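Everything on this sheet refers to the single structure shown next.
Left out: one protein chain. Kept in place: all the others.
Showing chain A:
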Amino acid sequence: MIKAILIFNNHGKPRLIRFYQYFLNMQLQIKHLCTNKMAEDMQQQIIRETFHLVSKRDDNVCNFLEGGSLIGGSDYKLIYRHYATLYFVFCVDSSESELGILDLIQVFVETLDKCFENVCELDLIFHMDKVHYILQEVVMGGMVLETNMNEIVAQVELQNRMEKSEGGLSGAPARAVSAVKNMNLPEIPRNINIGDINIKVPSLSPF
């Protein structure tokens, strides 16, 4: 299982965090004692600790690191790769193959590169959501979903196309909203024929 995926830059600024396990402070294991704020703090603490561990390593040393104290346990390992300004860190347990995960990071980064065309840190900064969507096609719930890059890219693109056909996040049908609301307004004569509403919208999504 992959327990967490962290991407941060050379200064420890998180660019993407994805926890597949809910980490709590050891002293606050009892769930109802742990507020959401504590959980967030714990995540940030893990990021800091991981950055601390990873950042002091040279580029020519091995890419494995026995887990930090927070994620804890001898069963956990940090497997990371350093690309230009970014660290990609996977926290995994012993059921994952170390070299396999290294390959997976490579696949993930190459996929990012394909999807963003020459990916750089800025792409990750401004499109965190998209990076998440790509990651979702690679790893699901901490388990490796797909390792074939073409398959990943194809699925990502199909979903993007779908989003585009819906007009994306920015182009929501504001007009249509007011239109339908008007339909039911009391001031307007009761006897509306639906046929009257006939404003053309160029492309209708098949929903």
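Just so we're on the same page, a contact is a pair of C-beta atoms (placed from the backbone, for glycine too) under 8 Å apart; a residue touches a chain by one contact, two chains touch by 3 or more; residues count from 1.
One rule holds in what follows: contacts and distances are computed from a predicted model.
*Asks:* For the chain not present in this complex, what protein name does its UniProt entry give, out of "aspartate transaminase", "Protein O-linked-mannose beta-1,2-N-acetylglucosaminyltransferase", "Transcription initiation factor TFIID subunit 2" or "AP-3 complex subunit delta-1"?
*Replies:* Answer from the record: the omitted chain is "AP-3 complex subunit delta-1".
*Asks:* Which listed residue (A:17, A:109 or A:149) would be found touching the missing chain in the intact complex?
*Replies:* The one listed residue touching the chain not shown is A:17.
*Asks:* On chain A, what residues meet the omitted chain?
*Replies:* Here the touching residues of chain A are 1, 10-12, 14, 16-18, 20, 22, 31-32, 34, 36-37, 39-41, 43-44, 52, 55-58, 60-66, 95, 97-100, 102-103, 125-129, 132-133, 136, 140-148, 151, 155, 158-159, 162-163, 166-170, 172-174, 176-186, 190-195, 197-201, 204, 206-207.
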